[in-house]
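Every protein chain except one is present and positioned as in the full complex.
Coming up: chain A.
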Amino acid sequence: MQWIYLIPALPFLGALILILFSRRIGKAGVSVIGCGSVGIAALITLMAGYQLTAQGLDQFTLPLWNWLSIGNFNIGITLHLDALSLAFTFVITFVGFLIHVYSTGYMSDDPDFARFFACMNLFVGAMLMLVLADNLLLLYFGWEGVGLCSYLLIGFWYKDPANGAAARKAFIVTRVGDTAMAIALFLLVQHTQTLQLSAILEKAPALWASGDPTVVLIAFLLIGGAVGKSAQLPLQTWLPDAMAGPTPVSALIHAATMVTAGVYLIARTNVLFTLSPAAQATVGIIGAVTLLLAGCSALVQTDIKRVLAYSTISQIGYMFLALGVGAWSAAIFHFITHAFFKALLFMGAGAIIVALHHEQDMFKMGGLRKSLPGVFWVFLIGSASLAAIPFITAGFYSKDQIVWLAWTSPLGSPWYWIAAVTGAFITAMYTFRMVFLVFYGDVKTKVHHHPGNNMMVPLYILAVLSTIAGFIELPHTLGHVTLLSDFLAPVLPAVESHGSVAMEWASQGAAAALSFLGIYIIWKFLHVPFADGLKQFWKDGWGFDTAYDWLFVRPFVQLSRINRKDVVDRIYTGIAYITKGFHRMMSATQSGLLRWYVMGIVMGAVVILSVIIWREFV
């Protein structure tokens, strides 16, 4: 098992080779190294998973070297493999590999082919460090590393200043959350003298009673980091703009992997959240509100990628909702299926965009069912999964579990359930609005380029996964399979549901009916019948951008502009100015005119004599 260090090392090595030797190895070499490094990492992950289960181990820890050791504070570069990190590693390497293969087609005409793959490999390496880290400092290394790669890739086409602005926005907004998370680390260092995850989780229940202000504060600060990375309220504003990057980037970073890092963080530190009920309830509420707000925004977008971006925010809202009700493994389940179907949808959208010569406006598409049949079918499968069409899609099983537990888990509430099923209704509407606009109706733009096999084969594989991945976990009503939650049980505590089977049928029935109703409504009224003002408000993401612009961006820029010349320097230039003034006054008396000097002496003598007389005789 010592070789698991290769899992993150290979992508890092790939990135290094691509940065240093891109000009010498040619395009084919770049493709081989870019895809190969991730592909081999995926195979090693499979082997590691097999070994772990074959040996009956819950976890495997691999210390590589000592990072920091000061006093009794010790942090190592140490990898930690358990069920949770294995699930994430699997998704990152496999979906990552498929997206890399797809990119060899998507980016084939780009002059910066090598730079693209260098950044992608670097991203995969950093993301793997994030999920394989044995301590929070190493996790933070991966956390910031993926942020950097996200920045580099959003701004990949750097010639357009708008892309640069989107990239900076993503980096800065997530950094705000990261700052909160950094403070959580300081608190943990202070109280537990360590950042090692297993040690913290072990010590926490002994150190803090449930609801202790310290642990609540820590949990809230961790939420700060999580909402930044996972684009949840109130730090969700960067993700729609992040669509400025190439589409495979959106698929890999802004759908399948990086944006779920917040979910990983909360699941990983679940003990701290269990100890702070207020924080955990906040996670649930953030999830519920986010999934509704983002769903509404997705409903009125015109750019296909922005629909998917808001949809991602909304789906991660479901994961947060699951975390908030203590349904830890349900959140991970939805993460896995979401990674499959959302990567599929993004890459399907990418195939369409390329086919239409970089057209992203859905209202300029239409009728593509005939000209791009392959893309149509896989896109339909992905959409069905996203809209949670019953029984045959993976999205149904994972979302259904969250919907059900939102109500019946000990922390659940009917309000959560209402938010979740309403969300399902909205999801079905915006998903099929997209399908109908793009693939049905009149042909508005001619297809000029058909995607090749290197783009289509990954889509077929993901389409299969988007369907069968749901069967690893089936509800009580439908066979009751618990492969995933059993697998995750050593890391994530199970959740007790206190509902009856009849209620579960009712819940599933309601959710399914609402999905179909949503599809029907959108089929009838393709243009959602809302007031234009409201539509515009939703389209702009509920005015968050404008508010932040006025509250933070403008004051900061204005203040900087006013004080560009550094007001503190005035003190010193002022001193210099006054000194010069005195100097000038003094030198003015040195006029060379004898009568002035005599006058000066006389005046001086008068003053001195007056003082003496006054002091001695008065």
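We adopt the following convention: a residue touches a chain if its C-beta (ideal position, glycine included) is under 8 Å from a C-beta of that chain, and two chains touch if they have at least 3 such contacts; residues count from 1.
Throughout what follows, contacts and distances are computed from a predicted model.
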item: Among "NADH-quinone oxidoreductase subunit M", "TonB-dependent receptor", "Nucleoside-binding protein" or "ABC transporter permease", the UniProt name of the subunit that does not appear here; value: "NADH-quinone oxidoreductase subunit M"
item: Residue among A:21, A:73, A:415 or A:520 that touches the chain left out of view; value: A:73
item: Contacting the left-out chain in the complete assembly, out of A:17, A:185 or A:437; value: A:185
item: Of A:13, A:47 or A:172, the one touching the omitted chain in the full complex; value: A:172
item: On chain A, residues whose C-beta touches the chain left out of the figure; value: 19, 65-71, 73, 77, 137, 140-141, 143-145, 148, 151-152, 155, 158-159, 161, 164, 167-168, 171-172, 175-176, 178-179, 182-183, 185-187, 189-190, 556, 559-561, 563-564, 566, 568-569, 571-572
